[in-house]
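The complex appears here without one of its protein chains, the remainder shown in place.
Letters A, B and C name the chains as they come in the text, with residue numbers starting at 1 for each one.
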C-alpha cells in the first residue's frame, strides 16, 4: 500500500491475515458488492458500463467461489481484498472502482450480518426438525408411564410423552431467540464507510432492499463498531446448546444399564477399542459436551468487545472464528440430536417398573389427608412419618396394616390403599400443563399446531 | 421433616440454606401466595374463611417484610419456608394450607419470573434516562468537530454529537433486549407442582391474570426446570454492560492529559491517597471494569444448567446469586453512567485541534481523484504515496507544492488545496447515517422521537 | 481531599466505595501497617515515639476489628482510609504519618497477597481433611467390587476403594496447585508506592521478613499492577471445584434408586416441601452446582485485567469480590464434601450385583484369545460377535454352549467359562495402578504416607 515501505513480516502476516477463515464469507461479499455497484450506478457515481463490467466480473468470481476454483494467493490478506484483486484481474482497472464509497469496515459488518441472518434461519429449520422428532416420539409413547425425577430421585410418575415434550417447549423458546437474532440484523451497515459516512450522496435504502435488510443503520460510527447481532446469535446458540446438553445427559443416563430406559441404534453409538461388549452413547455425550464450547464462543466475543473505543478496531476481526465455531457446532448438534432420537427404542417394561415405585404416591396420600381437612403441612409430616416407618420396616407402603397406619392418622383408611393402586397417580395430575392423559393430549395438539404454523 | 431422624449438620445447613439471599424475593413470594390462595378458594379447595385468614396473614407478613421487621430464625432454610412459618404463627394451623397444590419448585420459579420481569423494566427505565442524557449532550455539542478513530488512530473527523449518539443506538438495542427478556417471563410456572402438575383441578389462568402473566406454562416438567428467562435477562445485561464498558473506556481515554477532550466533575472523580494532584476518572473505570462480572454471571448460570437432567435439581438454587449480582451491578452502572455524563465538560478547542489534523482529509483527496475518473484503488495508492512523502518531509499535506504533487498525479490541482480547507471534510459525509450536520440533526430528531414514544 | 471542591455524588460513592467488601481485609491491613511503621522507624523516617504511638493505636484498631466493635462511618471509602481515620482519632495527628512512603496501590496489593497466602493454606488444610475421609472410606471398602464405567456404561469391575482413591489423587494435585498459588505471593509489593517507588530510602526486606514474604517485588510498576497471585488462587480453586463437581455428580447418581449404591445420612440430605417421601442429596448437588461459579470468578478477573494499561487502574478493585466469593465457596464445599462422605453408607450387595454383569468380562475373554496368539484386534472382533449373539439370544455369556462358541473361534474352550467366574476379572488387573487388590493396597499405603508427610 502507498504509504508503506516494507512488506509485512511473515509473522505479522500470520497474525493479521483473516483469509484462512473469512473466505467463508466470499459469496456474501460478492452479493453485497453487486448491490453496491448497482446503487453506485443508480446514483450516477459509476457509469452503466462500469457497473455492468463489475457485475459481470463479480458473477464470475461467484462461480469460481461456488465451484471451489477461486485461487487464493499468498498475499491475500482477507476475503474482501482477495475478491477485489480477482475482480480486477477479470475486469481490468475498473475493478478498482468497486471500493468507491465504502470501506472494509462497513463491508465486513454487512457480510457478517447477512451470514448471521442466514444462520439464524438455518438454526430454526433444524430446530423445527428436532421438534418434529420429539412430537413424533411423544405421540408414540403417549401413555407410557415412567418416573419423573427431582434431584435425580424418583418423585412422581409422568408419561414419557410428557417428559419428551418438555424439550419441545425449550426448543420452541430457542426458535424465538433465533428469530430475535435475525431481527437484530435488520439495519444495513453498508454505506457507513470507514466510520463517518462517505463523501457521496448514496442510496443506502436501495442497497438495503436489494440485500433484504429492513432499513439502514442510523449512525455510521455505531454501524462499524456494532457486533450485537453476532452476540444475539451466540447467546441464542449458547442457550440452545445448553438445552441439548440436558437432552444428551438424560439419554446418557437412560442408556445406562442401571436405568435401562432406552437403547440407541447402532448407527448413533460406538464401541470401545478395548472392550468388545461396549455400545456407548457417544452422540448423546457429545451433545452434552459441546455446550461449554458454544458458551465460550459467546464469552470470547464479549471479551473481545470489552472496553473497545469507537469505532472499528482490529480486535473485531476476532468475531468470526467464535461465530463460525458456534454455527458449525450448533448445526451439527441439532441435526445429530434429531437423528439420534429417531433411532431410540424405549423399554416400556423398564420404565413402568421404575414408575410403579409406591413411594411416588406419597404426595397423593398427603393430598388425601388434605381433602379430609388436614392442613397440607401437617399431612406432609404425617406421610413423612409413614414413609420412614415403611422404609425402616422394609415394607412397601401398601403392605402397611390398618393398625400401623392408625398410629399416624385416623384419616388413613381404605382410601389409602385405593390411592396406592398404580395409575391413578398419573391421571390425578389434572392441572393445566400436568401429566394427566388429557393434558398431554392437549399439549401434543398445541405442539403440532405450532409446527404447522411456523415458517423458518 | 417427617421422614428425617437427624437434624441437618451445620455445615450442610450453611451450604444448603438460601435464606441469606433469597429473602430478597419475600414480597414476590407473598404476592404469589395471595393469588394462589384466592384461586384455591375460587376452585373450592379452600373455604372463603380459610382464604380470608391466609390473605390477611400474608398482608401482615408483607408489612413486616416491607418495614424490615420480619424476624428470620436460625432454622429458616429459605424464604418460602420462612414465610409459611411466620404465616402459621400469625394465622394458626390454617397457615399449613397455603402450600396446598403447589411445591417450592413451581413457587420459586414464579418468584424469579416476577423478579426478572420487574428488573427488565427497571433496566429499561434506567436506559431511557441514560439515553436522554446522551441526547442532551449531543444536542449541546451538535457542531463540535472531533477526530473519529479507527484502530485508535485518527481516521476522519466527526461531530461530537455523532460520536455520542453512537451510544444512543447501542442502548436502544439493549432496550429491545430487556423487552425480550420480560416477554420470556410470560408463562406462569405456578401450578406445575413439583414436576408433574398437581392433584387438583386448579385455575392457573386466573392466577396468571392476577400476577400479570400472559398465560400458563404448557408443560409442568419444563415449568420447574426452566431458567431461560433468567438467562435472557443475563444475556441482555452482559451485552449492555459491554456497551457501558466501551463508554467507560472512552471517557477514561478522553480524560487523559494526552487526549484532554473532557473533564469530569469532582462529584464523579476521586483522588489519590498518595499523589495530591490526581483527579481520577474512577466512575468511568468502574463502568469498564464491571462488564466481565456480568458476563461471568451469565457463564455461571449456563454452567449450572449444563447437562442437568429434568426436572428440578438443587443446582438451580445457584440461579439467584448471579442474577442478583447482575441486577445490582447493572442498575448501579446505568445510573452512574448517566450521572457521570451529566458532569462532563468537553474542551471544544482540544477537540477541534485534534480534528484539524490534515491527514484526516486523505480519503477526501482520494475521492477527489475518483471524481476525476481514477479508479478508487489507484487513487488510494496515489494518496498513500503523497502521505508518505509529506511525513518523510515533515510537512503538512497543504504545505506540499504543486510541483511535488505533480509527481504523484496530474489531477492534484487547486482543488487539492480546497479539499484541505478544514470543515468540508465533515460536511461532505452526506450519506444517510453520516456525520454531515443535516444527518446528525436527523438522528437527533429520531432519537428524541424514540425517547418520546417508548414506555418502559 | 485537597484538590476537590465538591463531595462525591451518592451514586458515585455507591459505585466507587469498596468498604462493603474490603473491610474483610482489616486485620491484614493493620498487620502490614505495623510492619511498615516499624520499618519507618528503623530507617529513621519516623521517630521511636511516633512509631510506638502508631503501633499502639494500630493494636487498638485490631482489637476493635476482632471484636467487631470497629465503627464504620458513611464517608469511609475503603478499609485503608477507615483504619487511618480511626487511627488518627485514637492517636491524634501522628496517625497522618502512617501513610508516609506508601500508597493505597502497594498497600492493597500487600493485603491481598497476605489474604491469598492464608487462604491457599486454608484450602490445603481442608483438602487434607477431605483426602483423609476418602482414604478412610477406601480402607473400609477395600474389597467391595463395583462396576467401573466409561461413557456411563458398565465397563470393567473395580474395587470401591479404587474408585474412591481416584479422587484422592485429584485432590492431591489440587494441594500442589494451592502450594504454587501461595508461592506466587512470595514478593512483597509494599514499598512500590503509587507506581514508581517512594522518595525514601526504605528497608523493604525488613518489612518482607516481618510479614512472612520471601523477598520484595523487583519492579514497582509491576508490583501495583500485578494480580497474578489472585489468578493463581482462582485457577487452583476452579480446578478443585471441578473435581468436587465430579464427586458430587457421582454421589447424586449413586444415590438414585436406579443405582442404589449408597445412602447419605439424614444430616446431609433434605426433604421436599411437597413430596413427603423425598430424601434428596442436596449437598452433592450443590458440590456439583458450585463449580461454574468458581470458574466464573476466574473469568471475571481475567476479564477485568484484560487490556489494562499500567500501572494501577480502579478496575483492579474488582479483584476482591470474585476472590472472596471463590474462597467462601470453596472452603464451604471442601468441608461439606468431607462431612457428606463421612455420612455415606454403601450398599455392598447392590454394588456387587451390578459388578457381576458378565459383559464386564468381555475384555478378559478377548485377552484369553490374545494369550492363544490371536492378534488383539481380531480377538476383539470375535468377542464382539459373541456378545452380539448373546444379547440377541437373551443369554448370559456363560449360558452360551460350546457349540455356539465354536462358531466364533476354536479358542473359546473351557477356559472361557473359567474366565467368566466372577472375581478373577478384578484380580487380573495387576498392572501398576490397576484395581487388583495388591495394587489397591499399595495405593492406600502411598496415600497414607502422603497424608502423613504433608504440612499445610
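Definition applied: contacts are C-beta pairs under 8 Å (C-beta built on N, C-alpha and C of every residue); 3 or more make two chains touch, one makes a residue touch a chain.
Fair warning: this is a prediction, and the values are worked out from it, not measured in the lab.
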item: Residue in contact with the excluded chain [from A:26, A:322 or A:384]; value: A:322
item: Among C:131, C:216, C:275 or C:420, residue touching the chain not depicted; value: C:216
item: Residue of B:92, B:215, B:276 or B:407 in touch with the missing chain, whole complex considered; value: B:276
item: Those residues of chain C which, in the complete complex, touch the missing chain; value: 1-5, 84, 88, 93-101, 105, 148-152, 155-158, 162-163, 165-170, 173, 177, 180, 184, 191-202, 204-205, 216-226, 228, 231-232, 235, 238-239, 242, 245-246, 248-250, 253, 288, 291-292, 295, 298-299, 302-303, 305-314, 363-364, 367, 370, 375-378, 380-388, 391, 426, 428-436, 439, 443, 446
item: Hidden partner interface residues of chain A, rising order; value: 1-9, 11-12, 14-16, 77, 80-81, 99, 102-105, 107, 193-194, 265-280, 282-283, 285-286, 288-293, 295-297, 299-304, 306, 313-318, 321-322, 332-333, 335-336, 339-340, 343
item: Missing-chain contacts mapped onto chain B; value: 147, 149-156, 252-253, 255-259, 271-282, 285, 299, 303, 306-307, 354, 357, 359-360, 362-363, 365-366, 380-384, 386-387
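The criterion applied here is as follows: only the chains that are shown with their structure count from here on.
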item: Centre distance in Å when chain A and chain C are each reduced to the mean of their C-alpha atoms; value: 33
item: Whole-Å separation of chain centres (CA-atom averages), chain A against chain B; value: 23
item: Residues within chain C bordering two or more other chains; value: 271-280, 282, 285, 299, 303, 306
